[in-house]
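If you scroll down you'll find the structure; I have some questions about it.
Every protein chain but one is kept in place in this view of the complex.
Just so it is clear, A, B and C label the chains in written order, and each chain counts residues from 1 on its own.
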Amino acid sequence: MVTYIIRRLIWAVVMLTIVSIITFAIFFLVPRLAGATSESLAARYVGRTASAEQVKIAADKLGFNDPLIVQYGRFAKGIVAGADYDYGPGVERCPAPCFGYSFLTRLPVWPDLLDRLPVTLSLAIGAAVIWVLAGVATGVLSALRRGSLFDRAAMGVALAGVSLPIFFTGIVSLVIFSYGHPFRITAPGGSFTPFDENPAMWAYNLILPWITLAFLYAAGYARLTRAGMLETMSEDYIRTARAKGLNERRVVVKHGLRGALTPILTIFGLDLGLLLGGAVLTESTYSLPGMGKYAIDAITNQDLPKVMGVTLVAAFFVVFANLIVDLLYAVVDPRVRLG
Amino acid sequence: MTAPMDVTGGDTEAAPEAVVDASGGKAIQGRSLGQIAWMRLKRDKVALAGGLIVIFLILVAVFAPVIVGLLGQDPTQFNSDLIDSSTMVPKTGTGISVDHLFGIEPVNGRDIFSRVVYGARISLLIAFLATLLSVVIGTLLGVTAGFFGGLVDSIISKTMDVFLAFPLLVFAIALAGIVPDSAFGLTGDTLRVSLLVFIIGFFNWPYIGRIVRGQTLSLREREFVDAARSLGARGPYIIFRELLPNLIAPILVYATLLIPTNVLFEAALSFLGVGVRPPTPTWGGMLADAVRFYTIPHFMFFPGMAIFITVLAFNLFGDGLRDALDPKAR
Amino acid sequence: MSFLELKDLRIHFPTDDGLVKSVDGLSFTLERGKTLGIVGESGSGKSVTSLGILGLHKGGRARISGEIWLDGEELVGAGQEHVRALRGKKMAMIFQDPLSAMHPFYTVGDQIIEAYRIHNDVSKKVARKHAIDMLGRVGIPQPERRVDSYPHEFSGGMRQRAMIAMALSCDPELLIADEPTTALDVTVQAQILDLMRDLQRDFNAALIIITHDLGVVAELSDDILVMYGGKCVEYGTSDDIFERPEHPYTWGLLGSMPRLDREPTERLMPIKGSPPSLINVPSGCAFHPRCVFEERTGGRAKTEVPELLETEGGHLVRCHLPRERRRAIWENEIKPNLEAS
């Protein structure tokens, strides 16, 4: 077990390194292939009226004249060992993990990311709770009453749910429940209230994105749960459980659900991992200042350190979620051995 | 993620496998898998409806110029005289008239009907081609990994892990945003479509790849592969003659279900402004334009419904296809 | 009244492809301490029958008619909850493939404890002790250790023993074993069959063994019921079936029965073709498309459904061939062949 975890952690680091190299290479190379020079790259970070000399200084300062490998090395070293951060009047230590500092605001990226994280975390986890509860419950009921009116209706809604783009449902929800509404449910955009500050406001501001996001996922989970339940409930061991004289509730919950939920656990882990890296569309639609919005803004401004930071954090969540899921799987399914 | 886990005693990837062993025990004899599937599909009215809508949409896309010639006008044609120049919306509210069946867009007065019809072209073209790309790469690498195993499998599986760890949407936006307007000898719509196909298709292949790899792993142990091997057949022969035919059903199902995902992906990129360039109409782009005028939901309705119906139709059809090919899932 | 009596039991399933008549008018009786073997190919309706007795088709899509009397109680018309309370307690079942029939996520002990505690209001501790006892009784070594193992950690034979322990945990009066040895290899098969015989004696339960293999029931059964296409085609004592079989299908089964004194690949009386569709049951005698002697009925087999008629002393046969003809064929054409080899 311990060696397995260690091995997985090493692999996780390797994977993140590869992700960072590819990200770096793409953002470094593509603009140059498009004809950018170090100076033209630097020009966008010194305002529109800077002199050629100032542009040149900035290009040197930002390290644009160094080869790719040197630039990447500097970036990687910052994450592992920290870096020195020149904020103007002096130099400050930017402790590890130092993701560098924004080309545009000249502020370190890491505190920014830490600042955005609670938003995405709140959005993802709140939505996850809703979609797991709603999706699994609907799926189980649908499976148990296969062919019933409820089943058909629920599956119809679920299919519609997975077929609707979130930027469409999001806007529609804003139009109906928020914009210009006298009793509007949510205050979209910039109105994130940290949980520890005011739990009620926290929930109030997030309820609409939660529901919209959860609807999309709940639909998928209802379908998955239903299929899983149908498959599990036709397993031999369910027949055994019934033959033992268990009542139906116990058969469904203890024997059926346990089997059906195990694969869903895997998918849930991966979904949550992806979402924690930034719910790009949801955050854009609701103007939530989370990781996804951060990523989009960073891309718009071509702010490489920010893009690198947010990509790596997102990849970290995916890799980490995978590890957790595999460990959990071993706990849930005794047949699985880690090695 | 699958590699280091080992399930003793049972095959956890049972669902797709069932596709292969047809209907157990119910004594439906003498019919090929395809016939059985078609029989089941014929009875699934909902899936058939989905299939019909899919065909309809494809026809609409193919014959867009004809349809628009009959019922609309050039999708990039402005109708400024129908627009209220102070509020930028159509003078009649929606602009619906005999000439403009779905009304006109705000600001420029372009015919919504024509744009929705032409939008189907981009949407379907990109979704199909991207799916094709994913399927080709995913199948090739999945079969290779599953068939050869060992180091090859390990490398391909790890590559898939790396791909799956990328924040896909962020990456797609970034790439689509920084690629200049003429590159690789292509320009205009051709370049944008190719680029989007590449981005969407290239980053989605691991999903197909994993399924194909799993299938190949289980097929590899089957008797007929052993038989072929004992007769001296070589790797490529076994892959193309023995494995691939047995993989067609699951690949078909997952490809059909990947198309709607790709439709949504393309719509999202267009919505975020990194899709095909205007004035070429795209549903995501129309939606993005309409959002500015959300007080008149009319503008959002048609592109939104177009996306919804297309995705829904493919989902319905894909579900039906899966059920038809995999009776266990019913 | 007998301990168990089935009267004209019919279990039909409506499906997309049509109505599946899995069990179509089945009747038999069984006493405590006796063993009945139900034999037939897969799809003949034997498993559906056993699940029907346990009431496991209730609440599903199945259409059930007829009567099932267990110890003076009618079960077909009884409430679901009532039948559920009987399951595991009064009647229990041993399934074919113990690996899939046991829940992979719970230990063997947990599953036995669960079965015991549903019907007995005891503490977990007591139930655990009982589980260990049961595991010991079915011959699992070191039961106090194995009780915490998961099914996949057992060997095939051990799993089936555990399955039996689970079925017997509440001391049932009716035990149904559905292909209890099919998934096991030959040496283990014999052990399991021995075990079941011993246990039946100890528990004095009525036992139904369901199998496609006449060899399994040969030693164990008092009576044997041969099923084909959802119907009983021959019923009689073990002696009747093995010494004086009268149905061509039974002859086929005897012919394909593996024997230690015969070359295993040799099949003197193979049954050609495959089991009938239960939706479009062949007209007339369901067996006629595969019956070697069909033309000797003068065409009746194709049009007329034969009735299950008594030949002598409770030996029932469903065949259009006249009784004398059947006996003659058995004595002259079949038996010598079987013995000659």
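Points worth noting:
Following the convention adopted for this analysis, contacts are C-beta pairs under 8 Å (C-beta built on N, C-alpha and C of every residue); 3 or more make two chains touch, one makes a residue touch a chain.
Just so it is clear, contacts and distances are computed from a predicted model.
A chain of this complex does not appear here, and its UniProt-recorded name among "Cytochrome c oxidase subunit 3 family protein", "ABC transporter substrate-binding protein", "NADH-quinone oxidoreductase subunit M" or "Sodium:proton antiporter" is "ABC transporter substrate-binding protein". In the full assembly, the chain not pictured is in contact with A, B, by the touch criterion defined above.
Touch with the chain omitted from the figure is made, among A:Ile176, A:Val253 or A:Ile324, by A:Ile176. Across A:Gln54, A:Gln71 or A:Asn247, the single residue that touches the chain missing here is A:Gln54. Not every partner is drawn; the one left out touches chain A at residues 31, 34-37, 39-41, 43-52, 54-55, 57-58, 61-62, 87-90, 101, 104-107, 112, 115, 174-176, 178-182, 187-192, 286-287, 289, 293, 297, 300-303. Contacts to the hidden chain, counted on chain B, fall at residues 76-78, 80, 83-89, 106-108, 177-178, 180-182, 188, 273-274, 277-279, 288-289, 292-297.
The rule is short, and it goes like this: only the chains that are shown with their structure count from here on.
With chains reduced to the mean position of their C-alpha atoms, the one farthest from chain B is C.
By C-beta pair count, the most extensively touching chains are A-B. For the pair chain B and chain C, the distance between mean C-alpha positions equals 50 Å. Taken residue by residue, chain C touches two or more other chains at 100, 104, 152, whereas all remaining positions touch fewer.
Annotation for chain A: residues touching 2 or more other chains are 333, 335.
Here chain B touches chain A in the complex through residues 1, 4-10, 12, 14-15, 158, 161-162, 164-167, 169-171, 173-175, 177-180, 183, 260, 264, 267-268, 271-272, 284, 287, 291, 294-295, 297, 300, 304, 307-308, 311-312, 315-316, 319, 328-330, going by the rule given at the top.
Against chain B, in their complex, chain A makes its touches with residues 4, 7-8, 11, 15-16, 18-19, 22-23, 26-27, 30-31, 33-35, 159-160, 162-165, 167-168, 171-172, 174-175, 179, 227, 230-231, 234, 263, 270, 274, 277-278, 280-281, 284, 292, 295-296, 299-300, 302, 307, 310-311, 314-315, 318-319, 322, 325-326, 329-330, 333, 335-339. Across the complex, chain C meets chain A through its residues 51, 54, 56, 59, 81, 84-89, 92-93, 95, 97, 100-105, 114-115, 118-119, 150, 152, 166.
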